[in-house]
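Removed: one protein chain of the complex. Kept in place: all other protein chains.
Our next item is subunit A:
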Amino acid sequence: MTIARRHMLGWGGGLIAAISLSGRDVWAQEVVEIRMQGRADGSHVWFDPIGVLIKPGQTVRWINLNPGNSHTTTAYHPANFGRPLRIPEAAKSWASDYLLPDESFSVIFTKQGVYDYYCIPHEHAGMVGRIIVGKPESHGGWMEPVTASRGLPDEALEAFPTVEEIMAKRIVRQV
């Protein structure tokens, strides 16, 4: 996995087309966009889409479209505050730090498997997401990482879309 850190204000306009609702389009696009969003009063926050299936080598770009809040995309990995490993063992961790409105952060995913991540200030509000890369072998132990739930709040554990749903739809939206 390669990480490309891009904290660029105002980057979110027309350079890259926003993700569409079609799973086929997600598979075809080189860059998949995940929006960090929230209600105006801060009562609800979320990643959109919350689950996505991509190909090895595809880039995921998170962008904060919430004008009144800051968000992070942070891998569940021991390198990040000792959190449990919920990404493939061979993959590198990532942590965007806080993104202000219109700032973005990108990661290129190369290793097949399931990747779970969260937003630091909103994990307890269930702001988490899941990315599946490739078509992992059914008997390769690739599901093991996502069973590590130590220290995860119930709100986060309940929010993850299932692997089966993501594999079937390619893209899972929460809203």
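Points worth noting:
Criterion: contacts are C-beta pairs under 8 Å (C-beta built on N, C-alpha and C of every residue); 3 or more make two chains touch, one makes a residue touch a chain; residues count from 1.
Going forward, contacts and distances are computed from a predicted model.
Its record in UniProt calls the unshown chain "TTHB210-like domain-containing protein", which is the match among "TTHB210-like domain-containing protein", "Cytochrome-c oxidase, cbb3-type subunit II", "2-oxoglutarate/2-oxoacid ferredoxin oxidoreductase, beta subunit" or "pre-crRNA processing endonuclease".
From the options A:56, A:101 or A:134, the residue with contact to the unseen chain in the full assembly is A:101. The missing chain lies against subunit A, touching residues 38, 40-45, 67-70, 97-98, 100-101, 120-122, 124-125, 127.
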